[in-house]
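Below is one structure; the comments refer to it alone.
Every protein chain but one is kept in place in this view of the complex.
Up next is chain A:
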Amino acid sequence: MKSPVFAYAAPNTVAEACSLLANDEDAKLLAGGQSLVPLLALRLAAPTTLVDLRLVPALTGITYDQGVLRLGAMTTHRAIERSPLVQDVAPAIAEAAALIAHPQVRTRGTIGGAVAHADAAAEWPAVLLALGGHVEVTGTTGSRSISASDLFMGPFMTSLEPDEVITSVSLPIDGREIWVDEHQRRHGDYGLSILAMTYQLSDGFLTDVRLAVAGATGSVTRAPEAEAALEGRAPADSSDAITALAAELSYTSDIHGSADYRRDITTTLFQRALRAAGERSGQA
C-alpha cells in the first residue's frame, strides 16, 4: 500500500499554515498522522497538499491556570497521560488519555489531531463535550474559540472552516467530578462504547450532570434526557436515567457489535459511573 502522491509543506507559523490551507482547497493538516497516514495508505484520503504542523513551536505544552487545563494542539496523548501536571489537577484526564489505542500510537497521536478528525469512536470528543471544553482556532481572518457543543457536527465532521487550525484544547477543571470509561473487545481497539460524565455532588445529590457517549452511536453525543433524569437525585436513585439513556440514543450496529449489544454496554458503563459517584458521595 502506497499513499497517493501529495505535495508537502512544514511551515513555522500558524499563519503560514492557514495560508497554505487557504491556497489549496484539497490541502489537509498533518498533526501526528495516526489516523491520516492509514487513511492515505488505504487511499481513503487523497489530499493534494499536506501541511505538517510539527515545526510550529507554539502548538505544544500543557498549562493550568484559573481552573482551565490548556493542552497545545500538538501535545501527544502520551504526554498528556504522563504529565505530572495533568495527573495532579485532573487524574481522570490522564487516565482517559491512556484509554486511547496502544502506547506506540499514543507517542505520536495528538489531541488536536484527534479532535479535528472527530472520529465517532474517539475519546477526546466525548471528554470535551462532558467537560464543556472548547478549542482555540486560528484561520486566515483571525482567531476564535469554539465550544465543544458547537464543534462536533457528525462523524468526521466539525464546524472548523477549511483554513482553520486548532491551536489548543481547553478543559475546565473546576472541582466537578469527572468519570471516563470505555469498553473495547481487545485492549487498544476502538471503543465499542465510550462514556464521559461530569457532575457536582452536593449533600449526596447530583447536580449539573453532563453526559457524553461516543463509539456506541453514529457520532459523539450528549444524552440530555439521562442528564435531566439525574439532576437533584442521589446516584443510587438512577433507574429513570438508565432507562432514558438506553432509549434516547441511536445505537450503531456493525460487525463489531449489534445496536442491542452497544446499548447494553453503554448501560453498564453508565451504571459503573453512577456506582463511582455513589462511592464519591459516601466519602464526601
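One rule holds for everything that comes next: a residue touches a chain if its C-beta (ideal position, glycine included) is under 8 Å from a C-beta of that chain, and two chains touch if they have at least 3 such contacts; residues count from 1.
The working rule: contacts and distances are computed from a predicted model.
The listed choices are "Carbon-monoxide dehydrogenase small subunit", "ABC transporter ATP-binding protein", "Ferritin-like domain-containing protein" or "Fe-S cluster assembly ATPase SufC"; the UniProt protein name belonging to the chain that is not shown reads "Carbon-monoxide dehydrogenase small subunit". Touching the missing chain, out of A:V68, A:V89, A:V105 or A:A276, is residue A:V105.
Screening A:S19, A:S149, A:T207 or A:T243 against the full complex identifies A:S19 as the residue touching the chain left out. Contact between chain A and the unshown chain involves residues 1-12, 16, 19-20, 24, 27, 30, 33-34, 37-38, 40-42, 49-52, 54, 78, 101-105, 107-108, 186-188.
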